[in-house]
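Note that this complex is displayed minus one protein chain, with the remaining chains in position.
And then chain A:
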Amino acid sequence: MLKVTVDLDVCQDHGQCVFAAPDVFTLDDNGRLAYVASPDEALRADAEDAADVCPLQAIRVEG
């Protein structure tokens, strides 16, 4: 099963993941990151793209 984790202590809210995978990651109006921890398998490629473009390497995609 697809599992996404974000180290929020490392995250600096660049928002790259939001553009790469908008169905998995969002920034609320205050700029805080929220994400779907168990997204649908169909979103795997998007989630992996988001992990690749995270400047802090804070995103992990497993499963």
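As a working rule, a contact is a pair of C-beta atoms (placed from the backbone, for glycine too) under 8 Å apart; a residue touches a chain by one contact, two chains touch by 3 or more; residues count from 1.
Going forward, contacts and distances are computed from a predicted model.
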item	value
Chain not present in the shown complex, as UniProt names it (candidates "Electron transfer flavoprotein subunit alpha/FixB family protein", "Ubiquinol-cytochrome c reductase iron-sulfur subunit", "NAD(P)/FAD-dependent oxidoreductase" or "Multiple sugar transport system permease protein")	"NAD(P)/FAD-dependent oxidoreductase"
Sites on chain A contacted by the missing partner chain, in the whole complex	12-16, 18-19, 22, 26-32, 49, 52-53, 55, 57
